[in-house]
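A short write-up of the structure that comes next.
One protein chain omitted, others in place.
== chain A ==
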Amino acid sequence: MPDSHKVKVALVGNPNAGKSSLFNYLTGLNQKIGNFPGVTVDKRTGQAQLPNGQVIDLLDLPGTYSIYPRSMDEQVVVDTLLNENAADYPDVVIVIVDASNLKRNLLLFTEVHDLGIPVILALNMMDVASQKGLDINATALSRVLEVPVVSINARTGAGLDRLKNALTIPLGPVTPPLYDVLALAPEAIEETKKQLELDHNYKAYQYLINSPTLPSLNGDGESIAKHIIQKHDLEVRVIQAHETLERYSMIDGILAKVLSRKPTQEQRQFSNKLDRVLTHKLWGYLIFFLVLFLMFQSIFAWAEPMMDFIDLTFSALSDFVGSVLPDGILNRLITEGILPGIGGIVVFIPQIAFLFAFIAILEESGYMARAVFLMDKIMRKFGLNGKSVVPLISGVACAIPAVMATRNIDNWKDRIVTIMVTPLMSCSARLPVYTILIALVVPSTSVLGFFSLQGVALMGMYLLGFIAALLSAYVMKLIMKMKERSFFLMELPIYRMPRWKNVGITIVEKVKTFVFEAGKVILAISIVLWVLASYGPGDALTNAEETVKKESTHLNLSEEEMNDRVASYKLEHSYAGYLGKVTEPVIAPLGYDWKIGIALITSFAAREVFVGTIATIYSVGSAGEDNTTIRQRLEKEKNPKTGGPMFTPAVAFSLLVFYAFAMQCMSTIAIVYRETKGWKWPAIQLIYMSALAYLSALAVYNLLS
């Protein structure tokens, strides 16, 4: 039950000011991710306990440079801070600032302060500031601003006790604004206050300058604001620029009282030298490529033993449960449906953990921004944007957060193109499909002594997806005609050691999301599939044994061969079998049979279901007493027409290419619908990706067979 008396505290700050670290320190793993109402911006909330035992609700707002948004993420900040009636409206705001960059960071602080919400200023990165020769007098700053100022270190957690203590002290009266905007447009602000029944200059001003996007304005208020702007002939942009300049000159005045500079040697030598290498026209790209290569090699090499272990554990578990439970439907549901289904979820955990560890480290260290900087010119040639690099790289993990990450791209066309091609990047759901098929047909020999050939093949699949994404973007750039400004302004943060706690929390968070969100779907589908594969129309299944025995009396089969025949007869005449048969004519040119057809159908819900489906189908389809691993089952599968193995290189590579390009993910379609606010783009995406997948798989199968 939500406690309405709990104090709500919001965290606000510039990007890279250490906001997430502070949030992680305050809440630990006691946090959850939701959505802000009406938009798909991630909302991180959590709880923290204060020294006096009081528990507070913490809300982590997206990083922003000012309360004037230039993206949907930033919009959330002003929406939350302006709407007093909203459930998220905070009682207190902690503004975290980068002390080494105090002037720019204080701009946001003064804006938030002037909205009339009680504020605590958290001075972070004092160590970096003193390295730069900046000496900040926190006590004097607190006196000038008339708010509590606490110096903290969000990397080490130092000073957090003082911050928590500051939260226990009852809030004093809200101090007058640091800068009164009234002088910028006196009549208009007074009139807005009167008509919208506001008593606050800066809030009234927000309705004039920031409208029509503010949610707390009803349709009426919006037209009132517009009317006032017209009536007083307000030049909104000029006023806004003026406000920013005035605020900065006020901040200069404050800094003169609290900040002293000691002459120091340039302390950012290291960062500068590193930048010279990492953004070099040769070394820069080489290192970028090497980072990606290392990422994929390690995902393959480090995760595989763990995955094998999980795979074996689950087949042993099925074996054990099968022998303990009495024979019957329940036994088969557990050993053939539920356990393989759960195994198919758990087996992904090592890969997802490694992938997110890498992405978190790249972001934490500051390298991701350099990758964006390095790639912008090239990406623009293909109709993308340097900022598309982050969604595309995140797309390697999962298209859903990646599509959501495109919100940082302010240009609509760049954003649409990025959304359209991001699902071509090989997401982690394809990884198990790739892993199992590559392991099946690519020998595990090593190249040059230390690269595994399978690792190289895996990287090839990722490159294939990336190249397809670039080329599709290029085609879309030629087709789509849209003229809109795009801004690139981006801070290059200094390089820092990643904060391992943050990396750890990211990993736990992503694995949890996967297991509980995607896992639910996978488990449900596994069970549905087991039912479809175990039951069929009419009494074909109940009479299966008799029918098969009658048909094959002349063949003189051993008991085991007979059991196998019965099992595959049953599968063929099950609901799943009929479903697969329907698709067979369509997929036969690609080299697939109806069993793979079943897997393709279920993969539409989520690609990772492929492995589980294949495992279920082949375990139902074979009557062997002992449970074998998934790979062994695939190896044993025979092509009924040729008598050879079903998964020849031609079929395996055709499937690999199909999975690389096909839009087989309901969740992605749903998120694209939400992000583009219509069915047009998801429909186009589904059609072009399906066509690309089918034609490419057809070409590969025919070239190799």
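What we mean here is this: a residue touches a chain if its C-beta (ideal position, glycine included) is under 8 Å from a C-beta of that chain, and two chains touch if they have at least 3 such contacts; residues count from 1.
Throughout what follows, contacts and distances are computed from a predicted model.
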Practice prompt. Given the choices "ATP synthase subunit b", "ABC transporter permease", "Aldehyde oxidase" or "FeoA family protein", state the protein name listed in UniProt for the chain not shown.
Written response: "FeoA family protein"
Item to complete: Taking the full complex into account, find the residue in A:L50, A:L492, A:I527 or A:M562 that is in contact with the omitted chain.
Response: A:L492
Worksheet item: Which is it among A:K281, A:K481, A:K641 or A:K677 that touches the chain not included here?
Response: A:K281
Fill in: Touching residue (missing chain; options A:L107, A:L655 or A:L692)
A:L107
Practice prompt. Touching the absent chain in the whole complex: find that residue among A:N137, A:Q195, A:Q240 or A:Q297.
Written response: A:Q240
Item to complete: Spell out the interface residues on chain A facing the chain that's missing from view.
Response: 65-66, 68, 70, 100-101, 103-104, 107, 132, 237-238, 240-241, 244-245, 248, 272, 275-276, 279-281, 284-285, 369, 373-374, 376-378, 386, 485, 487-494
